[in-house]
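For this view, one protein chain was removed and the others were kept in their places.
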Amino acid sequence: MAEFYGTTVADIFNTMPKRFKPEEAKDEDIAIGYECKGEGKWKVTIKHGTIKVEEVKGDLKGCATTIHAADAETFIGTTLGKIQAMDALTTGKLRVVGDVKLLMTLLPKIFVQYTAPEKKSSVVAKDIISTITERFRPDKAAGVDMKVGYDLAGEGGGKWTIVIKDGKCAVKEGLAKDLTVKMTMPAEIYVGMMLGTISGESAFTSGQVKLDGDMMAAGATSRFFNKFVDPNAKASEAEELITIKVTNSINCRFATGTAYGMWFKGLKEKKFLANVCPKCGRTQITPREICAFCRVRCNEFVELGPRGTITAADVVYFASPDPLTGAVRETPYAMCWILLDNASPQEAFCFDIKREDLPKMKVGARVRPVWAKETKGTFTDLLYFELDK
Amino acid sequence: MKKQSAKPAKAHKKNRNVGIVGIGMTSLSSHKEDQNQPEMIHEAVRAALADAKMTLDDIDCIVHGNMELFEMQYQPDMWHVLGSGAYGKDEYRITTGGTVGATLVCAADNLVASGLYDTVLAIGFEKLQEGNTTGGITNMADPLWFRNIQTGALTGTTAAMMIDEFGAERAKKAAMKYRILMDKHAMLNERAHRRFGLEYDQAEDLMKTSPQLVGELRLIHMCSQSDGACAMIFTHEKKAKKVSKTPVWIRDHITVHREENMSNLYAFEKPEMTHHYAARKLFERNGIKDPVKYFDVFEMYDPSAWWGLDWSREFLQLKGDEHLRMLEDGEFDLDGKLPLNPSGGVIASNPIGATAMLRPAFAALQIRGDAGGCQIKKPVRHALASGFGGTLWTVLMMLEKDLDW
Amino acid sequence: MAAKRVAICAVAQHKNDSDLWYKRFQGMLLDVLEDLQAQTGFDFDSETGVRSIVSCSDDFFDARTISNNGVTDVLGAQYRGEEKMAQEGLNAIGYAMAQILAGHEDLVLVMGHCKESQPESRELISNLGFDPFYGRALGLDCLNAAALQARAYMAKSGLTEDHLAEIVVRARQCAARNPYANCREIIEAGKVKGSPMLCDPIRQLHAYPVSDGAVGMLLASEERAKEFTDKPVWLTGFANCMDSFFFGDRDLTSNFALKGAAERAYKKAGIKDPKKTVNLVEVMDAYAYQQPMWMEGLGFCKDGQGAQFIDDAGLGKYKVNLSGGMLAGDPVIISGLYRAANAALQLRGEAGDMQVPDVKCAVAQSTNGPAGQFHSVLILEA
Partner (left out) sequence: MTTMTCKKEDTTNCFVFEGKMALPNQYFVGRLGSKFIIALRDKKKIMGLKCPKCKKTFVPPREYCHFCQTKIDENWVELGNEGVLVNYAVVRYLGKHLPKKVPYILGQIKLKGADTPLTHIVEGVDIKDVRIGMKLKAVFAPKTTNTLLDLDHFEPV
């Protein structure tokens, strides 16, 4: 197996179950196929918060979407973020058959970002346990009285009891008899969880961690401690460059004036109202205060359509966010330019076409509008146009 | 009421000539986590000052511009004074959408030519990584209607119209050849952002495999999203000749806008395209009869391969399939009749607020002979540079090596 | 200044209103455009008419990327050159002057609009003018920035609540004579002093009201001005100046940027002592304390003597803001255009009830950015 950036393709698939976030994927039901030239094929099946990763020998079957990488370097590089996925897609080194949206939206949501393993982190469970008392935060544990047992199997593992009482914390070798909760797991899983390379949630859900006793107490323990920082990793870690993510939002009151006021009034009555340039006769849809060409005010309104002829059509595959709702649009959809009946020949109207009519849509085709059941005089009144048979 | 004079205004003439004496740009990339906005701007400012062998003390005035809603920074020049060098100086902030970089060059030209300022520093920049580009562009549309329909600047209509006009095979091939030519140029330009190393024999494959965005507009055809800044220094003739061995002169420029409503671009009767109108008027008033022959290089704002190819016909006042033939015959290559975007164009690098300034910047470097790996071999004396923005807005300018027009 | 001169041939103002709910800004601009054309008869012929429009608006207030895109048609800019001044509007006049002096254009239309009533809050927008880490986080905005400056300036100049009330009362008295002002109701000092504290020491009535407005003017070269007017107003000097960004780096009471802009504008216009030459002043007084403070910066009042200036009736003496000023209500971004428009009307003798005799030379000032970080100064002469 070829290694790039200290990682092999197999590493990425092997860590997938550990990086999986079941909570985020509880509504998902999808199979994704991966092909990496020279390395092999994998099928990842995600169903209601469970995940199955299998290497496939023959053809990838039953996958809603398949991702094809031209070579291991591309696959590993884009997974690690060392190569821009957009660039790889652009040049065809990475190819997605099916829904490209998955890459941008679903995968980052349901997986913890893969990070190349530190050359065998030298930290073992014992080291982490030994820092527990210094990481203890009495302010968070006021009034808490509990004993948490850890039974960690494997190299660097052992059995410990953490006693929290009266705002104090102590660690004892061995497991006490009256434990509030006992957690049993492989030592490496514990280390991974503490370092943040394994999702705790997935480790619990996938059964790698066994709990005996008060589950709520187990969940609460992390609050009583500062995060463990790997002292060895610190030196080699890239310097931290601070980013903040914010959504800037400003509520607005948009005036329609008469031009748009008439337009929405028309929609309410299931009518397309355009205003007419008194000089050149252009029917403006949507209406404007003025005819830009003639620079004269347009006060007269006429009804256009409702049927019309397609003058140009765009099928949109790119899933862009809808700025009105923030939701990602479902693709593909069509944006059509329609010359409504009665309109002047230089003014087409732009709108969506019915999804089912996409394959049959062409320039010159006749279309008719489909309205919402109840029209309110807003932009949701008009649903789409459909082919006029 | 007075009566407006019916006789035509005098032919275009400048109060004084203006030369470009300094050009600076940051690296162009999709990642600039290590710099905040003023720091990125300052990198370009320093580079331009170094190029002009000047200090900020030599600058009288700063012109600053970008698209505010990409970074969502209100009146950004206030914060950016930390990097722009505007402290204690005159400063203007003039914007026009995608064209803004070119508008800043026009503004700097006007400000120096007017005699109000002797030396002006213009700065165009964008940190697209800090915003949502497609969402930002979509917010251009009227909130009352078109915002629910628009998909940023993505459109496949030009591809469809070209396929209609020239047949699917020839049109798709030409668009892909254009795209690969731009990448070949970008490979020669060490400053370009995206450099893939595409070969012509990949064309067939890319035509099929590159993901479709809108219609036949595929991901490979589309421009990049970059972070970066460009700064240029302008001064009057006397000083330009003193401080620079190779000042590049701004001969003339024209800005043409059109209405917000795009309905009449896609109906059956279409108006003259703004690019065509701008070029026609500019060439007319400067006595340019054959632009392909006159100009030695054209740096065009080409947001996508389809648009770039289609627009070459409009700007160069070509007819029928002349532009396709020029491309097919290698006339847009570096050793062709009219080298097109030796820099790799906007497809290779696109920090939006700087993009339209990079066009005259790269064109001026060609005139100076400082374009590095992408330098055109034959002497470059006359350059054309364009900007694009808004609803098909255009800015077109002419740069010259000699003051001999 | 270069030998050539630039003239304002006509001005048109839309009446300011606190909530023009029934009109799009496109409609407001169209009214202004038609008014200008009716006054002067200019057209947009590609050879002899207006080929260049300098607009002024703001993407945030308009909630639109490229705010000028929504108004191209109502500016008459179809197939013409149009560039947006993204700063305060007085700079649009400065830049339009440059286009004409450069020889690139001989007619330029300047058009500005802003609907402050559209966004939920102007403070929310000006908060986005601060850097995302050190400024926005603290909730800084143009109002609390002004409050910091007001306290510092009041301490330095001796300005009191009484002075502030006097300024606001006078502004309303002036506005009552200005048909385009927003708040024209005459009020008494007690009402000002009793109005709620917004941000100490700034009270509600010390701050300009939320306003919607639009302004336009036609500028022409000296050769062509006579085609459009018998009463050209000559623009003889313009300059602006930028101060540093962080409040701590600035002396908030020093008027650094205004002094820089004024000095350079006076020099261009050949003005040695503005107190002797200038007959009328329009300042952008978003908050009451700014009237005396900006008058210091413009050189009409000694440094730190703002209180004395008010007591000595300096506002009346130098005919400051006879229009009612921004305190009576016009929006940000284009307040400077309103200032220049009012100065031009006075110079033309067309200021109606506001008119004062013998105005030969006027100054219009505007500011941009928090606590007067940036200032612009325009000199207009009859």
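So that you can tell them apart, the chains are marked A, B and C in the order they are listed, and the count of residues begins at 1 in each.
As a convention for this text, a residue touches a chain if its C-beta (ideal position, glycine included) is under 8 Å from a C-beta of that chain, and two chains touch if they have at least 3 such contacts.
For clarity, every value in this text was computed on a predicted model and none was experimentally measured.
Visitor: Please identify which of the visible chains the hidden chain touches across the whole complex.
Guide: A, B, C
Visitor: In the whole complex, not just what's shown, which of C:N144, C:S157 or C:N255 touches the removed chain?
Guide: Reading the full complex, the residue touching the unseen chain is C:N144.
Visitor: Thinking of the whole complex, not just what is shown, which of C:L124, C:I187 or C:A382 touches the missing chain?
Guide: Checking the options C:L124, C:I187 or C:A382, the one contacting the hidden chain is C:L124.
Visitor: In the whole complex, not just what's shown, which of A:T7, A:Q208 or A:T256 touches the removed chain?
Guide: In the complete complex, the chain left out is touched by residue A:T256.
Visitor: Can you list where subunit C touches the absent chain?
Guide: 12-15, 21-23, 31-32, 34-35, 38-39, 63-64, 121, 123-124, 127, 132-141, 143-144, 147-148, 150-152, 155, 179-180, 196-202, 244, 246-249, 252, 345, 350, 352
Visitor: Need a quick check: the contact residues on subunit B for the chain that isn't drawn.
Guide: 32-36, 38-39, 42, 55-56, 69, 71-72, 81-83, 85, 87, 127, 129-132, 135-136, 139, 143-144
Visitor: Against the chain that's been left off, what residues of subunit A make contact? List them.
Guide: These residues touch the chain not displayed: 239-258, 261-262, 264-265, 323-324, 326, 377-378.
Note that only the chains that are shown with their structure count from here on.
Visitor: Report the topology of the inter-chain touch graph, choosing from line, ring, star, complete and other.
Guide: complete
Visitor: Write out the two chains that share the greatest number of C-beta pairs in contact.
Guide: So the chains sharing the most C-beta contacts are B-C.
Visitor: Express in whole angstrom the distance between the two chain centres, defined as the mean CA positions of subunit A and subunit C.
Guide: 47
Visitor: How many angstrom between the C-alpha centroids of subunit B and subunit A?
Guide: Whole-Å distance between the two chain centres: 34.
Visitor: When you check subunit A against every other chain, which residues touch at least two of them?
Guide: 248, 252, 254, 256, 260, 288, 292-293
Visitor: Could you tell me which residues belong to subunit B and also touch two or more other chains?
Guide: Those would be 72, 139, 142-143, 258-259, 261.
Visitor: Mind pulling up the subunit B residues that touch subunit A in the complex?
Guide: Checking each residue of subunit B against subunit A gives 30, 33-34, 72, 132, 134-135, 138-139, 142-149, 151-152, 154-157, 160-161, 164, 194, 196, 198, 202, 205-206, 209-215, 219-220, 222, 225, 258-259, 261-264, 266-271.
Visitor: Residues of subunit A touching subunit C in their complex?
Guide: Contacts found on subunit A: 242, 244, 246, 248, 250-260, 288-293, 295, 297.
Visitor: Could you list, by residue number, the parts of subunit B that touch subunit C in their complex?
Guide: 1-10, 12-15, 36-37, 62, 65, 67-70, 72-79, 81-82, 86-97, 103, 106-107, 109-116, 136-137, 139-140, 142-143, 254-261, 274, 277, 281, 389-391
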